[in-house]
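Shown here: the complex without one of its protein chains, the others still in place.
Up next is chain A:
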Amino acid sequence: MVAEPNGARADEAKKKRRVVLRDPEPLLNSDPSKSFNPRDGDAVVIDIGSSELRAGFSSADGPALRYPPLVSRARDPGEDGRRKNFVGYEALHTSVRSGVRSPFEANIPFNATLLERLLDGTIVALGLANEKKIDRPFVLTEPPCQMNNSRAFIMEVLFEGYQAPSVCLGVDGLFSYMYNMYSSTSTSSLSQFNDRNALIVSSSFRATHVLPLVNGRFHAACAKRINVGGDHATEALARRLRLLYPIFAPALSYDRVNLLREEICYFSSNYEEEVNRLQTDPDYFDQVETAIEIPSQEGTKTCPSPEELERQRKLRAEAGQRLHDMMAARRKAKATTEVAPKEVERKLTSEEVHRVESLLSELDELETISDMKTAYEDDYYMSLSRRGFKQTKDLEDAVGKKEAEIVSLKEELGEELMAQAEEKWRKRKFEDALLETPDPLLTADQLKEKRKVKSIRGAAEARERVKLQKEEERQKVEAAEAELRRQKEQDPDGYLRRRIKERDDLLQRIKKRKAAREAGSDRRSQAARNRMRLIAQQIMPENGKKMPDDFGMRDEDWNVYHDMQGGDTEEEEQEEKYLADLKAEIFELAPHIAALEEAESRGAEKLYYPIERSNELDICLDRIRSTEIIWQPSIVGLDQAGLGESIDLSVSSLQGATARESLVKEIFLTGGLMNTPGANARLQAEVRRVLPASFSPGVDLNIRLAKDPVLDAWRGAALLAKIGGQELSDSSVSRSEYEEMGPEYLKEHFASNVYYQTPQSDRERDNRKRRR
């Protein structure tokens, strides 16, 4: 039964990449299985990034602590309920999300208080809190072109809070470069970097930097920063997915999407071309498309044990049995109480009632005639001849016959029932007489009685009418159905054609109505104008004349509200339902046609509509779009030059063609976002594009990716500390230098920022003078 294209599709679906959306594993600030015993003289190395803080001792090969730079204050449940400060994952585990704060804004640690708490927590976690004085050199990272203020409060905390002997600060991307260079060469001195030229591209959590290294120094004047990073890529992806698949929005948390991005997103080496190819080449689309499985809510519940399941099953069975018994008892009781009186109270069928009543009324009529004999003789004879009786005896015979019939009927039905029927008939006859009598001839009581009878009769008649109408409608529907069935049997093809046409018409109608509604939202449209006219008419009729106030007397009057609203939701719902029925019927009649149509419309829709399935969603173009934002920040609405353009700006602002050339010859990639596949190829393409024409065409591009783009910055900082000696002390601010030069002071070295003094405004200078 499976048609050929379906088979092919199924094969493709099998091949399609599938990824399960999962939560990051719960992490601890430090691995408890690993103990870190710092050697004497080991430096404390901290890489403070906006995504993660990495801290450890310089002799280790990696940071001992890794956690997000988050701080919270919460009551510690373990102790006497005092409020304590938590950092990193501990903060996330102990506090509500809103109470957890980061000292960072963009890529700058700007909140002094939070930063101090973060550093304090780190020192405690490193096991240094019990030392009265931390007699170890510190090596820290900072963002490129760190603000002096921000640096000042870090220095204050280190020198005054921890009594640090010396502090060395360097840029994370440059440290990473240093580490990779150092480990790839055999010489053990840093002086080899003194005349190095390189372009370092560091794409981290909140920002992407282009950092030129000229003659072994950070050439900050030509540095560029693009204010997008991995955080923005994840956020962009998460927001888009939540919008395209609203039903999965609760499941698409930031942390999950972040993992997903790291897993499936890549840099396209030529974005324009790839986007075009995805649009035009369905095979390629299917190849790139990835299905994301959303974990079901049941999956997260803990699975009950087999004993527990057995117990629950027993409980359910018992409850079911109890209910069953109860119902049986109730049924039994009902049967015993109801059966006995039912036999006594046998009711007459409508046919029997009719028989009794017709007999009685005929007899009554004959008796009326015979009664007339004495009072109105002329009328009597006229009635006689009208009934076809020749003489009085005929009449008497007829009366006798009827009476005999009544007696036999009485025997047949039983005394009591007959009496009841007779009673009813008499009452009706009396009521009829009452209704026929004109009002003036009645007494007050009789009039009252008449009114009562009238209303009761009216209601009964109305009920009867409705019943008839319903019956008629039912018959009509049945007839229509029978007709359809007949058509279906006699001419199945024609029938199917008609049904398909009906469906198409209905679809058309629904579409038109939707279009009309859309037009209604535009004030100048014809539909909107009609609506306004109707409303105005209701308030003030045309010609300014007041309409006779009989609105609502006719049923059609109320249609005006329907017209005003521009549609009836109830009607629409019915139509939608009918459409669904039609579709189902067509599918039943001709599954092959329906399947083909479905497949065709899906084929077109697939590219354009987010198709929701019960537990998965598809990602295709977003695999390259979310990371594309560092090349084209305009995708997320940021008006800034992308990375390619920024590299061009950075390189071309450098003096000297040979310097520029040497810079482009060595490009180094680092930072978390550069872990994304395809970074190298894309950068090749971008640099080739922006390469100045004066460059020799055969320029060899040497683009290298850091061994570990995430941790190498910490390792570079640790390396400087490990080399120690003169190299370290030349790069560090000592205690006496801090006291002399102030907290903003920075010792420049090849991985450091450029130091400049914060200028003083005239007012500040005056204030200082006055204080002296």
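What we mean here is this: contacts are C-beta pairs under 8 Å (C-beta built on N, C-alpha and C of every residue); 3 or more make two chains touch, one makes a residue touch a chain; residues count from 1.
Here is the rule we use: contacts and distances are computed from a predicted model.
J.: Going by UniProt, what is the name of the one chain that was not included in the view, given "Elongation factor 1-gamma", "Ribonuclease P/MRP 30 subunit", "3-methyl-2-oxobutanoate dehydrogenase (2-methylpropanoyl-transferring)" or "Vps72/YL1 C-terminal domain-containing protein"?
T.: Protein name of the absent chain (UniProt record): "Vps72/YL1 C-terminal domain-containing protein".
J.: Looking at the whole complex, which of A:30, A:72 or A:146 touches the chain that is not displayed?
T.: The single option touching the absent chain is A:146.
J.: Looking at A:23, A:160, A:195 or A:412, which makes contact with the chain not pictured?
T.: Touching the chain that is not displayed is residue A:160.
J.: Any idea which of A:200, A:223 or A:292 touches the chain not displayed?
T.: Considering all chains, including the one not shown, the answer is A:223.
J.: Kindly note down the residues of chain A that lie in touch with the hidden chain.
T.: 73, 82-85, 105-106, 108, 110-113, 115-117, 120-121, 123-124, 128-130, 132-133, 144-150, 153, 156-157, 159-163, 209, 220-221, 223-227, 236, 239-240, 243-244, 272, 275-276, 278-279, 514, 518, 522, 604-605, 607-609, 621-622, 625, 632-642, 645-646, 649, 739, 754, 756, 758-761, 767, 771
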